[in-house]
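My questions all concern the structure below.
Just one protein chain is left out here, and the rest sit where they should.
Chain naming follows the written order as A, B and C, and within any one chain the residues start at number 1.
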Amino acid sequence: MRAQQHNDTSVQVLSFRASDGPGLVAAIADAVAAAGGNILDVGQHSDVETGLFACRLEVDAAVDLEAMKASFDELAATRSISWEHHDAEERARVVLACSRSLPCVSDLLTRSAIGELDCEIAGVVSDKTDAAELAERFDVPFWHLPVGEDRSTQEHQLGELLESLDPDLVVLARYMRVLPAGLAERWENRMINIHHALLPAFAGAAARARAYERGVKIIGATAHYVTPELDGGPIITQDVVRITHRDGVEDLVRAGDDVERTVLASAVRLHLEHRVIVFGNRTCIFD
Amino acid sequence: MRAQQHNDTSVQVLSFRASDGPGLVAAIADAVAAAGGNILDVGQHSDVETGLFACRLEVDAAVDLEAMKASFDELAATRSISWEHHDAEERARVVLACSRSLPCVSDLLTRSAIGELDCEIAGVVSDKTDAAELAERFDVPFWHLPVGEDRSTQEHQLGELLESLDPDLVVLARYMRVLPAGLAERWENRMINIHHALLPAFAGAAARARAYERGVKIIGATAHYVTPELDGGPIITQDVVRITHRDGVEDLVRAGDDVERTVLASAVRLHLEHRVIVFGNRTCIFD
Amino acid sequence: MRAQQHNDTSVQVLSFRASDGPGLVAAIADAVAAAGGNILDVGQHSDVETGLFACRLEVDAAVDLEAMKASFDELAATRSISWEHHDAEERARVVLACSRSLPCVSDLLTRSAIGELDCEIAGVVSDKTDAAELAERFDVPFWHLPVGEDRSTQEHQLGELLESLDPDLVVLARYMRVLPAGLAERWENRMINIHHALLPAFAGAAARARAYERGVKIIGATAHYVTPELDGGPIITQDVVRITHRDGVEDLVRAGDDVERTVLASAVRLHLEHRVIVFGNRTCIFD
Partner (left out) sequence: MRAQQHNDTSVQVLSFRASDGPGLVAAIADAVAAAGGNILDVGQHSDVETGLFACRLEVDAAVDLEAMKASFDELAATRSISWEHHDAEERARVVLACSRSLPCVSDLLTRSAIGELDCEIAGVVSDKTDAAELAERFDVPFWHLPVGEDRSTQEHQLGELLESLDPDLVVLARYMRVLPAGLAERWENRMINIHHALLPAFAGAAARARAYERGVKIIGATAHYVTPELDGGPIITQDVVRITHRDGVEDLVRAGDDVERTVLASAVRLHLEHRVIVFGNRTCIFD
């Protein structure tokens, strides 16, 4: 059994990033053992090309948390290593952004409402009003930030709103506007977008129509962290669905909606459970 | 482009079942052509073993509907053929039944609310109260039919309720009770169940726990029409998801929830678009 | 049961392409019925955007073949329709081209040797010698056409060789050279290439390395007809395989080899069974 369940607050989760070198696993494991903890699960990856070391640990409740943290601090002082402890008691606050398409945003609201996603939806923000009724159904605040003549005004408002809400995660659940680079940088590794294609194919807009034009037999969806480069950030999850010559653009959109919502929900869950470690433009997924 | 879109009311959809024989396609196509119609899409299957002929037609709006129907009646009088015309203007009424698990029922409610499923949810019925709040969120009637000392009382109530609601389709969206044979027969080919395994593996209860015990690497879900034989009815859709040794029973349940909701929604959509023709214990899917 | 099995010579297979219009299915079905035939399977598609009609028929052995053909010729004289009859008795002759990578070419040789692919492999041609031993194992002629200082010499030799062999199908089974436009045109709709990515992603060379760089979670393969535009021809089949952060370029190559051989073998089989109809840059697959 995977030790950490989504509402198991007795397990301590830790992430490490370092330059690889001899004895790293031993040093980390020793610190845990010295603090009376037992390692329930190790996810580890050494990237041969970049020399990066990434590790995710689950430690049982018997550990002396403060002693272990102190050991990790010592370790970080002597070796090029950074670490994070994720408090399992703290419930993540998530803001959703969307435009007119509702499958993704409604799916996340529903999963949160029935307890499948262990987070609090702090609100829904949109440049359109289509999702307003839906947000209301789930008793979630809704902000309408329409784009007027000067689109930078709206971008500024969005930035301000996110600052004031201060969420742990922002999810662009079919928010159909390109974000300014500053916003992407501000929320680095804390903002997930769903793209309606199997990146890098069909980056940009109208991916389904272009997939139809090209006569592809498989379409997909990609959830990725947002970076200043459009549709260029680290990929978290991807999935596909088969289509046939009988499927028109509208069929592709519907088939795509299904795969998008599953892919996005999966990426959000992986993030919330601290199973994603970003290195460069790639991700380690410790699932 | 597939001619019939889910809200395209200008296309006429027809289903045919017959004993196979020479000239059936010609006879049907002639009737359409004589009535001024153009065939937009033919789905046809001749089952060599059983000698059954199944066909689904989409005809354009130019057809003289009454003339075409009259020709089909003539055809039915001379050959062993049955046919149905599906009125695209009529919106199907659907009743959902569930117990404690909410992923499937919440997904169907959400899809209906945002217009992905073209039907009216006439209500949710349950032997538990877990779904009550959800139904209320979507302004859908909820009936609680608890099981007391005599389970046949509840079964009778359920039967009565369905009779009074007279829906076009009943969806058992994780309704965890075995239905009496009479009810299964009454709603033959109009009652869809989601089973939490890839039938015929793990029929009956606790499929996920038994999949875990057996150490399988793939789990699945099956949507099927309900028949008196438990989990034995005609299969409409199936899908799978991969799991690993790290996944415990709880992980299997969660992974299974995802595939169940997609499989069930897909089966409901196929049924609503008249894309399923049952022959014996099997289905033709004209998608 | 699908009527035509790969070595069932009693079934007549016909393909039709036409501008769509009322009564086409009826006219075709009438011609079959008038010649005493029974339609075992209809695959039909009307493309709403382009107005193209494509149809594949399987007719039973009772049909008067010459009478049916005469009717189709009459039909073709009055309406804008073209048709083909595929003689099930004639076994297709196939030439394979490859370079250094052997998974695809060895798979096709093996499938042909054990009767899974119903064709005669007329020979293997390569710009390298790696496949020579393999061809010998399967008693298949091998031609080595190395590229010297002037690559057009080799291209000319290849063209001449194909002319002299006069195969029904040419399969580029990881032939790593760009073909001259003339050759692509000469073998239009009779030359299949396997591309080591899910086109249109990663067109051109080194697709696996570029997929690794981008950090994708899914890789794929595409079998398509060759056209003068590099990797731009009509797609026949595609499939994918999941990868993780632990997979290096070499792992991607190996995982990709598996999906490539399956995708290519599937495309070759579809072509050999006349299940592919090309319209514009897209394909109808009547499987």
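Note that in this section a residue touches a chain if its C-beta (ideal position, glycine included) is under 8 Å from a C-beta of that chain, and two chains touch if they have at least 3 such contacts.
All figures in this text were calculated on a predicted structure; none of them were measured in a lab.
*Asks:* With respect to the chain omitted from the figure, which of C:V147, C:V249 or C:V278 is a touching residue?
*Replies:* Of the listed residues, the one touching the omitted chain is C:V249.
*Asks:* Using the definition of touch stated at the top, determine which of A:E49, A:D73, A:E136 or A:E188 touches the missing chain.
*Replies:* Selected residue, touching the omitted chain: A:E49.
*Asks:* Given the contact definition stated above, which residue among C:D30, C:D47, C:D107 or C:D127 touches the chain not shown here?
*Replies:* Of the listed residues, the one touching the omitted chain is C:D107.
*Asks:* Which of B:S71, B:N193 or B:T237 touches the chain that is not shown?
*Replies:* Considering all chains, including the one not shown, the answer is B:T237.
*Asks:* So which bits of chain B touch the chain we can't see?
*Replies:* 45, 47-49, 198-202, 214-218, 220, 234-240, 244-246, 248, 281-285
*Asks:* List the residues of chain A that touch the chain left out of this view.
*Replies:* 1, 3, 20-27, 29-30, 32-33, 36-42, 44-49, 62, 242
*Asks:* Across the whole complex, list the residues on chain C that are touched by the chain not included here.
*Replies:* Output for chain C: 1-2, 5-6, 41, 102-103, 106-107, 110-111, 113-114, 116, 134, 137-138, 246-251, 254, 257-258, 262, 265-266, 287.
Simple rule for what comes next: only the chains that are shown with their structure count from here on.
*Asks:* Are the interface residues of chain A and chain B largely the same numbers on each copy, more than half shared, or largely different?
*Replies:* Both copies, chain A as well as chain B, present the same residues to each other, with over half of the numbers appearing on both sides.
*Asks:* Let me have the rounded angstrom distance from the C-alpha centre of chain A over to the C-alpha centre of chain C, please.
*Replies:* Centre-to-centre distance between chain A and chain C: 40 Å.
*Asks:* Residues of chain C touching 2+ other chains?
*Replies:* 45, 48-49
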